[in-house]
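Take this structure, written in structure tokens, and hold onto it; I'll ask about it next.
Here the complex is missing one protein chain, while the rest keep their positions.
== chain A ==
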């Protein structure tokens, strides 16, 4: 996983609540067996018309947002399915940070595992950042995970909080399977105990 430390980039405004994972990446594009290549179908139902041409009204089809690295949205971002293809599609497009008032749990989890940082900030703050984002290329945002602040184009710093373990993994780009395997003997011990207390689970 690519580490996330500090990012300065263009933020795209997506002033919607309940952006679900079927919007982020519709199910018909989940057939690839790789983790990459989903970016071209990110928000496909909004980005493309029925004939496959680009919809010029959608924010990611407009300059400078084609190069957006940050997305600003409203409540309950990422609700719906557990598909990790959602953060994979964001990442493949180039978006490494989503800022919203809150996130659906599974999407929130999945993002951290892929070096995409979900930042929770109050609705009023997201509305301010949405205005900043609307200023386009002249208004870059900085998201600093080390210091846990978002820096607005006017220099104002907005603090946010990330769970310490997740922050550590993300700052260092660590794979948590390796971390868990350090506890292998505890898992062995748990399994032995369980076999004795719940023998009906031993076979499977």
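Observations
Assume a contact is a pair of C-beta atoms (placed from the backbone, for glycine too) under 8 Å apart; a residue touches a chain by one contact, two chains touch by 3 or more; residues count from 1.
The rule is short, and it goes like this: contacts and distances are computed from a predicted model.
Hidden chain, UniProt protein name from the list "ATP-binding cassette domain-containing protein", "Na+/H+ antiporter subunit C", "3-isopropylmalate dehydratase large subunit" or "Dihydrolipoamide acetyltransferase": "3-isopropylmalate dehydratase large subunit". Across the entire complex, the residue among A:42, A:104, A:117 or A:133 in touch with the chain not shown is A:104. Residue in contact with the omitted chain (choice from A:3, A:135 or A:187): A:187. The set of chain A residues touching the chain not shown comprises 15-18, 20, 22-23, 26-28, 30-35, 45, 50, 74-76, 79-84, 87, 102, 104-106, 109-110, 113-114, 163-165, 176-177, 179-181, 183-184, 186-187, 190-191, 194, 198-201, 203-204.
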